[in-house]
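The block underneath contains the structure these notes are about, expressed in structure tokens.
Omission of a single protein chain aside, the complex is shown with its protein chains in their original locations.
Labels A, B and C are assigned to the chains in the order they are written; within every chain, residues are numbered from 1.
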Amino acid sequence: MSHNTFGHLFRVTTWGESHGPALGCVIDGCPPGIRFTLAEIQAFMDKRKPGQSRFVTQRREEDLVKVLSGVLPEDDGETLVTTGTPISMLIENTDQRSKDYGEIATRYRPGHADYAYDIKYGIRDYRGGGRSSARETAARVAAGALARKVVPGVIVRAALVQIGKIKINRDNWDWEQVDQNPFFAPDAAIVPVWEEYLDGIRKAGSSVGAVIEVVAEGVPAGLGAPIYAKLDQDIASNLMSINAVKGVEIGNGFGAAEITGEENADEMRMGNDGTPIFLSNHAGGILGGISTGQPVIARFAVKPTSSILTERLSIDKDGNNVSVRTKGRHDPCVGIRAVPIGEAMVACTIADHFLRDRGQNGKVR
Amino acid sequence: MSHNTFGHLFRVTTWGESHGPALGCVIDGCPPGIRFTLAEIQAFMDKRKPGQSRFVTQRREEDLVKVLSGVLPEDDGETLVTTGTPISMLIENTDQRSKDYGEIATRYRPGHADYAYDIKYGIRDYRGGGRSSARETAARVAAGALARKVVPGVIVRAALVQIGKIKINRDNWDWEQVDQNPFFAPDAAIVPVWEEYLDGIRKAGSSVGAVIEVVAEGVPAGLGAPIYAKLDQDIASNLMSINAVKGVEIGNGFGAAEITGEENADEMRMGNDGTPIFLSNHAGGILGGISTGQPVIARFAVKPTSSILTERLSIDKDGNNVSVRTKGRHDPCVGIRAVPIGEAMVACTIADHFLRDRGQNGKVR
Amino acid sequence: MSHNTFGHLFRVTTWGESHGPALGCVIDGCPPGIRFTLAEIQAFMDKRKPGQSRFVTQRREEDLVKVLSGVLPEDDGETLVTTGTPISMLIENTDQRSKDYGEIATRYRPGHADYAYDIKYGIRDYRGGGRSSARETAARVAAGALARKVVPGVIVRAALVQIGKIKINRDNWDWEQVDQNPFFAPDAAIVPVWEEYLDGIRKAGSSVGAVIEVVAEGVPAGLGAPIYAKLDQDIASNLMSINAVKGVEIGNGFGAAEITGEENADEMRMGNDGTPIFLSNHAGGILGGISTGQPVIARFAVKPTSSILTERLSIDKDGNNVSVRTKGRHDPCVGIRAVPIGEAMVACTIADHFLRDRGQNGKVR
Partner (left out) sequence: MSHNTFGHLFRVTTWGESHGPALGCVIDGCPPGIRFTLAEIQAFMDKRKPGQSRFVTQRREEDLVKVLSGVLPEDDGETLVTTGTPISMLIENTDQRSKDYGEIATRYRPGHADYAYDIKYGIRDYRGGGRSSARETAARVAAGALARKVVPGVIVRAALVQIGKIKINRDNWDWEQVDQNPFFAPDAAIVPVWEEYLDGIRKAGSSVGAVIEVVAEGVPAGLGAPIYAKLDQDIASNLMSINAVKGVEIGNGFGAAEITGEENADEMRMGNDGTPIFLSNHAGGILGGISTGQPVIARFAVKPTSSILTERLSIDKDGNNVSVRTKGRHDPCVGIRAVPIGEAMVACTIADHFLRDRGQNGKVR
């Protein structure tokens, strides 16, 4: 398990479990001279923070980020400037209830990594999911907040587009809505529908999957490579590294399989200002692995959490047939909290490719 | 563009374009003592070879693999034994028709990488797609043939499960059928339907997308890691590195977003022989990034090729509005030839994780 | 500056400067099931700790290591067991005297990295050397302490063999002596000589270089690779990554250039127990990049610190000719404290190659 690092020049290494004293990340390769404040980082952390509505886990943590290295403070007492050295970020774990996890210390939750961990490692930190706890993603969000600053002008946003079988109406898409509801829904009309549906899931102690869409605007044309190190390959890899993600697609994605070359072609015209205009964006902003300057669009599917109240058949560590139900705090739809995480992973990927193309020194100041 | 290498311990570097003298790969990290014959490699090459039916490009190449290093010949004159040193494989390009590519030297095909290449590199090998030619995948298939030998008992197979909107009937799935038809279809009943549909596409000079499913059986439990270096992450990354792939999913994939935790849970019972039995495989053989011993299942979507006979609006290198139609050889459904390629990429990924878990020396002999 | 990580499977990422709140490392790839105590780690930290004699910097820090992730505590309240997940170690900076560094904020110390930093980054943490402070090496020593546990039976020790032009008498070599004097000298007779010499250096506000020898016993035969990823190459790289190191050699090292093939050959005989015996060890335990089972021997040269009291000609940030003398705490011979650091780097290198050969899972428990 030696690869808790992603990125080639903008490299992020995360560490930490749900029930240790803290978790965090080391960002290696951030160029020098980038200015940021803790408040800017914290704004993204707050989006991911649990306990903000009844539709996500009730674990409550402040998720305050400490920056331990790699920056010099400016005289205003708020601004930090990167020095080009590794940036260590730390987030304390403050709300740990180990007693909740008694039974699943020995019984494997069907659909959960419990069994796979024991097979691989022979030892398992069952408390709160251990390394695969959703808490690990706090470190990703912190890294993503900084990554955005590396690429001048880039805007990376995400929204929830599907819960269970219920999809948004794309004609209603309005980015303004995303922060106005507990689902990060870009479609105001879907909110009451999802509320009612998820209340049912929640009360049943059940869970359900979701689909998230990430859109990155202002990505310079020319990032990525034709095959291997494709920008879309690295986005797919980084999104797939998030817990519970089972599918990733770029632009039309699986929809591209269903259409003809005529339909899929994004036609081009020269704009009046001498820059090319694409008449559509089936490609999701990436052709042949390389960004075209159009918005980069990625979607990923999150499975329902396997921690549910309904009894399921399973085995225990000693090989006995048992049944398992997961008590304690539940996340009826873990996909909701994956929205800021998806944003962060795409932002990191773009920052990494930006540095590959432009170099690590002196480009951003 | 410095990452034409995939894998961490079983590392494959590919090189070559459609119109140079040759293409190939270097396999670094293959354990010593593995025995194989050129005929075994060639069997996989022949599956990928173009010109085998009217539904794929009519370019004809023998795709004979030469092994230039990393092996010792045994006395039988056929068997080669790996020595643990880099294995260089070379495939000559024999059927190059440069004259076919006149117009697209300057005009960007909509949906093709032409524009992105010029933006990034300022120079472009337009002949046959250059580096992003499907020919590059020959090197992957050669590497995959060897990768299978690294993991004792593993069987990696793939099949085409969808062309355009027409899906196979999964109840008809029969692996025996896959090599009996020009589509690698596991469903005999779909073959005449696809034939008729693709004949229409072909005659119209059009193209259409497809979905491929890869199934790996005999994968030892315990390969992969909880987050980052997840087996499914690396499979997704490697499949997404194939030309024209726009989506990847594991097990239920995007379908997992639509169901509840109860439905998605793969229940377990102890088998009579003391090994656990899973009652379903929604997870696609991977839980928490780690293989469980169940079949590993991945699917990927291939977009329709952008080389079509219908005129599309575009611009040229000098910024003029033009229209483009691609003459020359066509691939009505490039997804068909992606079947052996997907197999190869999954085989390489599994070999890589097998070595991470078991080490590079002395495990396979 | 995106490579503060060393190792391929046993990967160590360090972070932190002299004057931030803390420094530390993340160890990724440590196999599960390894038992250790903080006291075991601390024993190595204490060897590196400054302020222990008048011959090293008088900065005083406890250098207590906190382990923030990757372990489960056992019932004895002391033993920690690795789980296979990233191990984050943190060491607080407690003795920072920023006021000491006034003048060198703008004036470049000749022979120091000051000038190079400003040229590269345009921003520089001048406080205590910033990232290139010797404090960073505390994280390496912590990682090295754990690395030793990865390879059963390995013993990695180092000693100071030269200060300035004064070398030890190798006939006096006694490992027992190394911890009995402030120089890590293996030769008791050299101690008073070095004391007198270094007292002179110290009183003059001067500094002097040194040579350290690292010996690893119990290294299994077969680690490394013939060319590239040679065990000696990775040892050289990792030793050269230590501050102020200007040369590295293996076995006879530069001495090998002076002798003939007859002299340099390490002859072999079969031992009575059926294991081969080498009659000499000119190779330093590594032939063709691969360990032979003999002790692995490496040496490295540390230059004198450039922080000296004597005025030297230089320039300042604004391009003026100035002269510089460094006030504040001095290290008359930084090479002394490099002894435990060299040990740590060799231990990490061996652990990394051990895992490459044997795999990351299930080998050590």
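Here is the rule we go by: a contact is a pair of C-beta atoms (placed from the backbone, for glycine too) under 8 Å apart; a residue touches a chain by one contact, two chains touch by 3 or more.
Bear in mind the structure is a predicted one, so any value in this text is a computation, not a measurement.
Enquirer: Taking the entire complex into account, which one of B:L9, B:I201 or B:V324 touches the absent chain?
Expert: B:L9
Enquirer: Please pick, from C:F36, C:F55, C:Y117 or C:F183, the residue that touches the omitted chain in the full complex.
Expert: C:Y117
Enquirer: Applying the definition given at the start, please give the residues of chain A touching the unseen chain.
Expert: On the side of chain A, residues 8-9, 85, 222, 226, 355-361, 363 touch the unshown chain.
Enquirer: Could you please point out the chain C residues that touch the chain left off the display?
Expert: Answer for chain C: residues 1-6, 8, 14, 108-117, 119-120, 130-132, 136, 162, 164-165, 201, 206-211, 221-230, 232-234, 236-237, 240-243, 246-270, 274, 276, 279, 282-284, 286-293, 301-308, 310, 312-315, 319-321, 335, 356-357 touch the chain left out.
Enquirer: Mind pulling the chain B residues that touch the left-out chain?
Expert: That gives, for chain B, the contact residues 1-5, 7-11, 13-17, 20-24, 26, 28-29, 32-33, 66, 68-72, 81-88, 90, 120-125, 130-131, 355, 360-362, 365.
Everything below uses one rule, namely that only the chains that are shown with their structure count from here on.
Enquirer: Whole-Å distance, chain B centre to chain C centre, using C-alpha means?
Expert: 45
Enquirer: Hey, what residues on chain C touch two or more of the other chains?
Expert: 8-9, 85, 355, 360-361
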